[in-house]
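As you look at this complex, bear in mind that one protein chain is not there, while each of the others sits in place.
Let's turn to subunit A:
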Amino acid sequence: MDLEDDTTILTTLKSFNSFISRPEHPQRLSEHSAGSGILQSQYKRSMELLEAAERVHSKNRYLQLDQEKKQMELSHKRARFELERAASDSARDLEHEVDRNQELLGQIKKLEERAEEVNKKLTEQKEANDALQKNLEGLNKTLEERDDKLGTANQTISSLKDEIRELRQKIQNQDSKMSAQTLENQELQEKLDLQQRKYQEVSQLCQSLQAAQSSCSDHIIKIKELERRLVFQEQDFAIVKTVKSEVARVPDLEKELKRLRDDNAYLRESRENCSLLKEEVEGLRKKLERMEKTKEELINMELEKERLTEKLHAWENLGQSTGLNIRKPEDLSREVIQIQQREIALKEQNYTLNSRVRSVERSQSELRAELTQQHSKTLEEQKKREAQDALVRRLQKRVLLLTKERDGMRAILESYDSELAPTEYSPQLSKRLREAEDILQKTQSHNAEMEAQLTKAQEETGTLKLQLQTAELELESLKKQQASATDSNSLLTKEEVTILRQKIEDLERERQRLEEQNNILEMRLERHNLQGDYDPVKTRVLHLKMNPTAIAKQERQQEVEALRQEVTRLRDLVRSLQSGGAVGHSQDDTHNPSFSLSLAPSKEVLDLRKQMESSELRNQRLKEVFQRKIQEFRTVCYVLTGYQIDITTENQYRLTSVYAEHMDDSLLFKKGSNGSMQLMETEFSKTLGEMVALHLHHQKSIPAFLSAVTLDLFSRQTTV
């Protein structure tokens, strides 16, 4: 409601202000005079209204401020509320976060415990690994020891074999050598006899050969001498032949000589004639040349003569051709002089005409300028006239207004006079009259001022129009001048020229910039082309599907896959090796030949074992054979010598006779350090004291002693 009131108040204020400020049209003057009292009351009312409006305005402002304050309080409350809500939310979030934190801590602890357990397991595994490795090493060591033992056994066997072989070979060699040597001896003796016989024959042959050689050499010498003589004879023969032939030719040569001399003389004469003739020929040639030159000159002269005659004719005919009275060259020159004079006269006329033309032009231009001036003057006069007319019209209007005012005032006066008569308000009325007259005067003065301003404005417009028209006239005159003149290029004014020049410069600068950009882009394009870029709209890049790079990549992938498979297989093998024994892998040999490297030790072990077995078998066989042989030998010794020889301990030999009465009767012999045998005391040897003394002490012969003992025992047996 207040706002609506404000608007009405403001609109009334505005209308009042506009009302005051409007230039007072002379037609409203009458209303002003009539309504001067009304104006006053209106003015007062308007002032009161203004004050009311101000009060209302202030009240309005106050109310507005109140409202704003209330709104602010509301917004404060809302903000506080929201903040409290936000605080509660954040408190709740905090609690959630704290709970989550605790949960995560618990999880972390569990994970740490698990990690510790896993580490313990890892260490245990490592220890187990180490133990297994140590076992492996122990096994390897036992294997090596067995191998060493095998080697030593083999070595002893081989050494024994070699000794036996060597002994046998020695015996055989010696026998064979003996026989061979006897045979050789015989052969050599036979050969010797043969050689001696041959030698005698050969010596005889030699002697005969020598005799033959000497005779041969003598013959050879004789042959050479004869050959030389033959050669000399042939040469002499040849010489004789040539001499004969030459002698035969002599008379012919003499004849030729004569002929040649005659020819010579003749030729000399002819040579002299020749030289004379040559001189004549040269002279004639020179003459010829001169004659030819003169001929040419003659021809040229004749041509010139013709030309000159023609020229003469032409000159002579000039007179006839030009129509003038010319017969001699002097006439021609006269004519020429006349023509030149005429020319000079004409030129003078020409110059005078030109000067006249220029002067005429100057006058024309002056006249034109005067014309323009006159035009402008006329225009000015026109303007003045128009201004005067306007003034006149205004004055007339003023007059009309004044008359109207007078009539109005008269009417008012009459009315006031009519009203004055019944009542006595004359002083008030006169006051009012005076006030009205004052107001009128003020309005009149205001009116006059406005009219004066109006006239000033109109005069200014008039002057501007004048200037415009004069400028247009000048332009037209200038244009005409320039059209009459010959230089047409100065149509453009200087301003346009400068503007165009600036435009040109700007365009040139832009062109240069664009050129630089173009160059840069072209460089970039080239660079990209070099690197291999292409415009996908216009070009395409093709290659064969089965190209070497693709094939190589495929092969590489296959290789990689194969290698990965191998790696997994190897890992499994290693794991199984570490866990189980090495024996089971011999079965895999046939299936996985690629694992031969890892199983090599076991294979070697197998070979060694086989070798060991075979060598043990050999050992056993050899032992059996030796035992058999020894047994045979011993039985044969026992049978032949009558004593059984046993080795009881180192270097002690026990002999028991065939004919021993008791089983325990035996003789003990000991081998001393120096290699001699000594008899030891036994029960049986005590009974043989006599024989011991005789054979051993006296004769110092053990075989005699032994044979005596056998004889004794044999005699005892047979007799008993």
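The working rule: contacts are C-beta pairs under 8 Å (C-beta built on N, C-alpha and C of every residue); 3 or more make two chains touch, one makes a residue touch a chain; residues count from 1.
By definition in this document, contacts and distances are computed from a predicted model.
Asker: Since a chain is absent, check the UniProt entry for it and pick the matching name: "Proteasome subunit alpha type", "retinal dehydrogenase", "Small ribosomal subunit protein uS9m" or "Mitotic spindle assembly checkpoint protein MAD2A".
Answerer: The record names the chain that does not appear here as "Mitotic spindle assembly checkpoint protein MAD2A".
Asker: Which is it among A:L226, A:L346, A:A483 or A:M546 that touches the chain not included here?
Answerer: Considering all chains, including the one not shown, the answer is A:M546.
Asker: Could you tell which one of A:D533, A:D572, A:D607 or A:E683 touches the chain left off the display?
Answerer: A:D533
Asker: If you put the missing chain back, which residues of subunit A would it touch?
Answerer: Spelled out for subunit A, the touching residues are 529-534, 536-553, 556.
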